[in-house]
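Attaching a single structure in structure tokens format; questions to follow.
For this view, one protein chain was removed and the others were kept in their places.
We call the chains A and B, going by the order they appear; numbering starts again at 1 in every chain.
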Amino acid sequence: MGNLFEHMGIERDRIHFSWISSAEATKFVDVVKEISDKVRALGPNKKLVKDYN
Amino acid sequence: MEFERILSATGPTMGHVTTFPQLPINPKKKKDKLLAEKRKDPKKIAWFQCVGSRDINKCDNPYCSSVCCMYAVKEAIIAKEHAGGDLDCSIFYMDMRTPGKEFEKFYQNAKDKHGVNFIRSRVHSVTENPQTHDLNIRYVDELGQIVHDTYDMIVLSVGLEISNETKELSHKLGIDLTPNGFCKTDSFEPVSSSRDGIYVSGVFNNPKDIPESVLDASAAASAAGDALSAARNTLTKAIEKIPEINVIGERPRIGAFICDCGSNINGVVDCPDVTEYAKTLPYVEFADEAMYACSQDAQAKMVEYIKEKNLNRIVIAACTPKTHEPLFQETLANAGLNKYLFEMTNIRNHNSWVHKNNPEIATQKAKDLVRMAVAKAALAEPLKEEKITVNDSILIIGGGLAGMTSAKSLATQGYKTHIVEKKDKLGGEAHKLYRTAQGEDVQSKLNELIKEIESNDNIIVHNNTTLESVDGFVGNFKSTLKNNDKEFELEYGVAVLATGAKAFVPDEYKYGKDSRIITSLDLDKMFKTNDVDLDRVNSAVFIQCVGSRQPDRPYCSRVCCTHSIDNAIELKERKPDMDIFILYRDIRTYGERELLYKKARELGVIFIRYDVDKKPQVRIDNSQLFIRVNDHVLNKPIEIEADLLTLAVALVPRKDETLANFFKVPLNDEGFFVEKHAKLGPAEFATDGVFVCGSGHYPKPVNEAITQGRASASRALTLLAKKDSLFTSGTVASVDPLKCSQCGVCVSICPYSAPLFLTEGRFEGKADVNAVLCKGCGLCVASCRSGALHLRGFDTNQIFSQIYAMSEVV
Partner (left out) sequence: MADQDIKIVSFLCNWCSYGAADLAGVSRMEYPADIRVIRIPCSGRMSPKFILSAFREGADAVWVSG
């Protein structure tokens, strides 16, 4: 999946897959932080966005 | 327990392992200053086992508390995970007792994979180093040498005991206790107290872990149900049903309710602002803020608003749908709305609680979430729940103690019960047992039970019968059975798998080469028949863990330590001057079984420990039988001449893969059935309507097999009792037959075998989803190439609407 989107111009760090059990709140928070940091580093997404004009 | 709190994410240090975690620290107070000075992240932690258990010097608790070994191992692993790899965790113990299901593997993993140290020892004393505040300990190792070591932190694995209040209560109720304060129960009625009509469960009925406590509770419910079966359904009231309003074709009129949850949400999110915002959203007819949306008066108001404003879709922004969805759905039903015309969004757990320092962002996020929920709700459709008809007869596979107990309880409560037994008589492995750990004679009780079963009008016993096929699902199973080439069919609503386990046939210690080398069950047989050969025995040896706790069979068989010790006591009682040696790895006499271990030592039975890599050697020389073992105290090999060698063999499951496949239930690596939940669902399978009991689940002694038999009956009854109100979920997949291209992907991909091709009618050959089997996971919907599959409640257009709503900035 990641590769396909990369091919389309979406950075790899914009798509995340993870498996978290319902007891792993700490892991959940860690993953959110990790994704958030990575995406903030990339900045807003410009690709594929529907053009309203 | 204190250490559990330290490890917990909600504990005083949020899971960070530290010494002296108490809060708050007031630097001006001398005591707190000292604490702060002493506080540090430990590098070495020690656990001391058997504190307040197996001890009559410092306390009066001669029994084993059963749970502490396992919790110490677990805490050590978690501590290492939290603190990183260099934390040194050591557990000081006498015997490592991990006889529960999957426990032995957990213990071995702690040792091999996590690097927890296990030190067999007796701790003498602990002193604090006044300069470093470290704890110096002195202990005696297995060879009797005194060892000094230093630790930063010591966790005492304290045992369980019965409180004085409980003892007083028991006295008032007039129920008998054991000398240690636990409730006295019979192995054949393990949850009944000495007084009729009073049942017991949990640790009061002997120290035990979570799964056994849960089983006890279910079993007690079954015992109480048996006693009350005559009064069943005499006090029930019918709930009035409110007719459903037809909303199909109507324009959505959404009512949005924003919950303050006291200050839980309102303290962070600007709820009035969100409510005002909700009013501006498309199709929203009405929005209101509620202090506690889940409170009774708020619910009543909601019903009124729905009627007054003619609302036909409801959105609730509050806590989690996982706990509160059913409550709000009931409110909808009370107002005459289909309960699926509802959407809930979580602005508490996912928002106010986790962004409490960013009220503005949290309010914005709440608005986004409400907008997404409203968009989805607009597309909600009323869904139908299919009624499941339940055949209220039961099929029990296996006529051993557990299966018979289950049958007896179900039959007593008025349900037709079939027992399928492949042998020619009921009773199973229990026929081979001499007596229970509490000293009751097994055979007389067993024969009594068999007689009761055979004379019960509600029970039909099929001996010499095997199961040939299983079709159907919960409430509607259909099987072919075979009795001596005669095949017949049986329909039933629920099944209980009670297939049991059997004794392992050993391939070591020269078993089968000499008539003096026997298994524990052979010895029971000699006791039962008063075999004259027993009189000739002057020296007897037992070898434990034969076939258990080794790489090819890594589990502990749970029953063999107690069995051998009890047999050793019997031998000693028959012939007090007999020399008896028990060669063991860890003695696992959990709970009050520990008293037997104590008694055996007092009678002079000699216990010698061996390591798995240094197993005892058996030699037959000149028709004399010798057993050579390394003595753990002398650290020297010794040789014992024996007249009788009893091997405590493993219990092995029947590993019936065909049966497991019939009912779509899993087996673990060793071949035991895997229950729904290791702790909370120990007598049932994840497959609805299929239950488990007895040693097929894990090796267990008589009283535990009976408890689980009762528990499985109790779990089955809760399903059977709901006979007229059992419905499928409305959120299931459905097929649009006009779009279906009959490719079969859904049929092959579904883990629950819900989609099948229709074999008749207008849409013959097209796929159709059985709503009863469908769990609503949506796998087939995502896989359908033709877009013919829809998941009601989570349909593609609904998810898209949420995505679109996310981007709309109003």
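Here is the rule we go by: a residue touches a chain if its C-beta (ideal position, glycine included) is under 8 Å from a C-beta of that chain, and two chains touch if they have at least 3 such contacts.
This structure is a prediction, so every number in the text was calculated from the model and none was measured.
Trainee: Which of B:357, B:444 or B:484 touches the chain that is not shown?
Mentor: Answering carefully, the residue with contact to the hidden chain is B:357.
Trainee: Would you indicate which residue among B:34, B:505 or B:782 is in contact with the undisplayed chain?
Mentor: With B:34, B:505 or B:782 as choices, the missing chain is touched by B:782.
Trainee: Looking at the whole complex, which of B:13, B:346, B:630 or B:728 touches the chain that is not displayed?
Mentor: Selected residue, touching the omitted chain: B:346.
Trainee: List the residues of subunit B that touch the chain left out of this view.
Mentor: Subunit B touches the missing chain through residues 9-10, 320-322, 346, 348-351, 353-358, 361-362, 365, 368-369, 372, 731, 776-779, 781-782, 791, 793-794, 796, 799-800, 802-804, 806-807.
Trainee: By the contact definition given up top, give the residues of subunit A that touch the hidden chain.
Mentor: Interface with the chain not displayed, on the subunit A side: 1, 4-5, 10, 13-29, 31-33, 35-36, 38-40, 42-45, 47-50.
We adopt the following convention: only the chains that are shown with their structure count from here on.
Trainee: Roughly how many whole angstrom separate the Cα centroids of subunit A and subunit B?
Mentor: About 37 Å separates the centre of subunit A from that of subunit B.
Trainee: What residues of subunit B sit close enough to touch subunit A in their complex?
Mentor: Residues 9, 15, 354.
Trainee: Any idea which subunit A residues touch subunit B in the complex?
Mentor: 25-26, 29
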